[in-house]
Each structure stands twice: as structure tokens, then as C-alpha cells.
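Entry: subunit A
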Amino acid sequence: MTPLDHLLLAPVLLPLLCGAVLVPLTEGWHRLKFALGYASVLGMLASALALAALTDGGYWQHGIGVYLAANWAAPFGIALVADRLAALMLLLTALLALAALHFARLRWGRIGVHFHSLFQFLLMGINGAFLTHDLFNLFVFFEVMLAASYGLVLHGYNAERLRASMQYIAINLAASLLFLIGAALIYAAAGTLNMSDLAARMAGLAPGARGLFEIGATVLALAFLIKSAMWPLGFWLPTTYAAASPPVAAMLVLMTKVGAYAILRLWLLLFPQAGFGHDALLWGGMATIVFGAAGMLSSDNAGRLAGYGAVVSSGTLLAVIGYGQATLVAGALYYLAGSTLAIAAFLLLIELIERIRTPHASVLAVTLEAWAVEDKPDEPVGRGVPAAMAFLALSFAACAMVIAGLPPLSGFVAKFSLFHALLNPPQGTIAAAGWTLMALIIGSGLVSVLSMMRFGVRTFWANSGAAPPKLHRSEVLPVLFLLGLSVFMTVEAGSVFAWLDRASEGIHRPQDYIGRVLGQPVVPSPVPQPAAAEAP
Partner candidate 1 sequence: MEAVIAIAIGVVFGAGIWLVLRPRSFQVLCGLMLMSYAVNLFIFIVGRLWIDRPPLTPAGSAPDPAALADPLPQALVLTAIVIGFATTALYLVVMIGSRGLTGTDHVDGREPEP
Partner candidate 2 sequence: MNWLGMHGLDQAPPWALGVAALLLVIGASIVLIGALGLLRLHTFYQRIHGPAITITLGTGSILLASMVVFTAAQSRPVVHELIIAVFLLMTAPVVSMLLMRAAVYRDLRARRLDAGVTAGGVYPAPPAGE
Partner candidate 3 sequence: MATLLELAVGYALVCVLAAMLLCTLRLLAGPSAHDRVLALDTLWMCGMLLSLVLGIRYGSQVYFEAAMLIALLGFVSTVALTKFLMRGEIIE
């Protein structure tokens, strides 16, 4: 155990401590609260970067860092494991959190109480879920994450938020129960909760235990799929996204991905060859794509549009995971990161866009377009576009491009890489499902284009009465930051993909995990233990 090993803990402990410190501070201290929260997020970013570097370097064997909490050897205590994939997710979390928090500085962090604490606890939950290697601990971190998200969804109390969160909370409480049932069944079947240990024990399971294990895994997967909004389990998502305040909604986008992450991680460990349930995942994911695309087309509210966009991206991710082809995973991860950033940016942008959308004008525009009314052409003179408006429009266009997968931003690169992998499978022949999947991804991209374009045209072009909105720098910067990350991912696609390929290779070698996690030694006691202490 070296000091660097403790870095694994930082993404969990930093927000926990920061959140705890923020609890007793009253509203008068909001500057301090923001500063502390910001510092914590920056710290998380630094530690995530460091972890990304460490897992990619030779510091740990196989690039897998293991931290035995409470100094108990692996299957018995709780192990935290960082590999490239976890580091990627942590990095994504930190980046997104940075943007969301910055965005919340001006307004959302000040209305209501305890926004900053809840935000930190949310980060703690998300990070913990990415790091933990214990099934039940995963549940606990899910709950931390969910509990904080409940509070945050309610943040900025109004009837719409309450309605949405009633649904969100009820569904997720049920999902938590399913998680418990699944975890209990898996423990009943295999007698352990550590993921590597589970993987190691899989081979030796009796048929009966194997059956129980599969039921458990199915129920567990349902819990994850509710989080990642697979059709027909994800109807809560658009409503919740549309209702939540923008910085919170941006973080929710990431939470949707936690479910997919958990499935990816667990399934690759537990069912490396058998591919249990992959078909269900594939077809369910494809149904989700169709559903999300239809939702995008039929929604006239920006929040719902973004929500359905997230559904599409989630469906794509699930279908790709369910396709079960190892070479797809790198593309899937790239897609995950890219779409998360873009949808989050879009959600942040929505609030700014709403400031220019006068309800009257948009209704008029809709009617005009619906009836294809040709109004009398105005003077052929262009309008000056204020800088704020131009910023909004261009950012919106960029978000739309990434979400729809139009060139040249990261969305296109992601889809291209998925197609490339689908078209060039290692076994040589392309399954019918592969063609269907490709068609669906392309079709959903087209539908996204249509619906985003419709929204954009109505908002930016047809909205004649719009006054240029007042934008604050702290609201503009996060959006630019997220879009800048998209651009970075596009420009540096080569190196990003090289990294992701290594990550994907890593998670496809469960033996490495089993060896690393179960073989991690505990810190020996410097003094010999006293003979069994007598019990009082």
C-alpha cells in the first residue's frame, strides 16, 4: 500500500467530507459553499485524471488498482477497484460535475437549501458506484446517489417537479427493492458478494445454483435497466428530465449511464462467454431506440426532447452491449462519453434557450408550419443576430449534431466507430441483428435531426418577438466547456480511441480482475496481534 493507492478513495471521500462540512452552513454562506464544492470537484477531477494516468501506466499490474477498505482481504471486505473504464467514468463525472456546478453558481445553487451538500453526496454516490467491486456496496452507493438525486430533482420546488419526482422516486424505490432481491439471490446461489469472487465461483456452480444465479442476475439487471431507462421500464425518464433544474438534469444524464456501466462491468465479469441475456438486452435496446426516436419526434418541449435523446443514447448503448461483440465496446464507451456530454450541454442550454422562447411566438410558429401557411414574404433583409442569440443557436446546433450523430463532432465519430465495428466482426459474418441495429442507429439519427431542427427553427428563426436573453458568463462557460470537450474528443479521436481500446481489452479479461482483486494482499500488522482478545 503506497500513498498513491489511497488515491482510489479520493473520489468517494472528497465529496463525502465536503458534503458533510457544507451541511451546517446556512444560506448566508453560499459563496463559501460554492467555493468548497468547487474545490472538491476540482479535487475529484485531479484524482480522476491521476487515476486515468495510473491505470494506463504500469503502476498497477494489468492497470487495475485495488483498494481493500478496512484492510480485509478481497472477498471478505469491500474492495474498490479502479481500471481504465472506472477512471473514464470518474473523469466523465468530474467533468460534468464541474460544468453543472459552475452553471449552478449564479442561480440554482442559491435557491433552496442544501443544494451543494446534496450535489456532493450525489457525486459521492456516482463515484462509489463506479469504483466499488462489491455487489451490495454497489447497492449502497446507488442509494446514496438516488437519495441525493431525489433531493436534487425536487430542488426548486414547484408542482411539475413534485409530480415528476413522485414518479421518479416511486419507480426507483421499486428498483431498489429489485436490486436487493437480485443481490440476495446471487448471494444465495454463490455465497459471496465480491464481483471477482463471483466470477471465480461461476464455473463451479451446481445447476440449481446456476439457475438461481441467473434469476438473480435477471432481477438485478432489471434494476439497472430501470435506471438506464430501457423500454418499457424507462417512462419516468423524459418526465423527470423535463422537470428537473438544468444542472441537476445534466447530472441525471450521467446517472442513466451508471446502469449501463453496471451491466457492462458485471456481465463481462460474470458471463464472459455465455452471454447470458444478451439477446434480451439487444432487442430491448433496439426497442428503446425506436421508442426514444418516436419520443423525440413527438415532443414539443425541450426538456422532453433531451430526455428522449437520452433514451435513444441509452438504448443504443444497451443494444450495443447486448450485441456482445468485444470490438464494439470501445466505440460504445466513446459514444457513452460523447452523448453524455452533449445531452448534458443541451440540458444546460435549455434553460438559457427558454429565456428567449416566448410562448406566444412559438405557438404561432407551430400553427404556421402545421398548415404550411405561406405568409407574405417580408423584406428580403437579414436580421442582425445578437451575440447571445448566436451563441445559443450555435451551441444548440453543436449539441444537435452530437446527439444526432451528424459530422463532424464526436457523435459522428462514435457512430462511425460503432458501424465500423459492426461491419467488421471478428467472426466474419454480420448477423441480421447487426444490420437492424445499424439501420436503427442511422434512422434514430435522422429522427433526431428532424426533431432538433424543428425545435431549433421554431426557437431561433420563427420566434420573431424574441428579445436577446441576458446570459451570464457562469452560464455560458459550462456549455462551452462541455462542447469544447466534444470537440476535443473529435479532434483527438485517435488517441482517445487508443485509450478506450486498451480499456475495452482490459475489461474483457476477467481473469486479470480475479487475479488482481483476490490476490491483493492486506497490509500486515506491524506488531504481532495479541492473542485472541477475550470477549467481555
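The candidates came about this way: all candidates are chains of the complex that A comes from, given by their letters.
Here, a residue touches a chain if its C-beta (ideal position, glycine included) is under 8 Å from a C-beta of that chain, and two chains touch if they have at least 3 such contacts; residues count from 1.
For clarity, every value in this text was computed on a predicted model and none was experimentally measured.
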- Note on the structure: subunit A in this complex touches just one of 1, 2 or 3, namely candidate 1
- Item | subunit A residues touching candidate 1 - in the complex, by the definition given at the top | 136, 140, 143, 147, 150, 154, 157-159, 162-163, 165-167, 169-170, 173-174, 176-177, 180-181, 183-185, 187-188, 193, 534-536
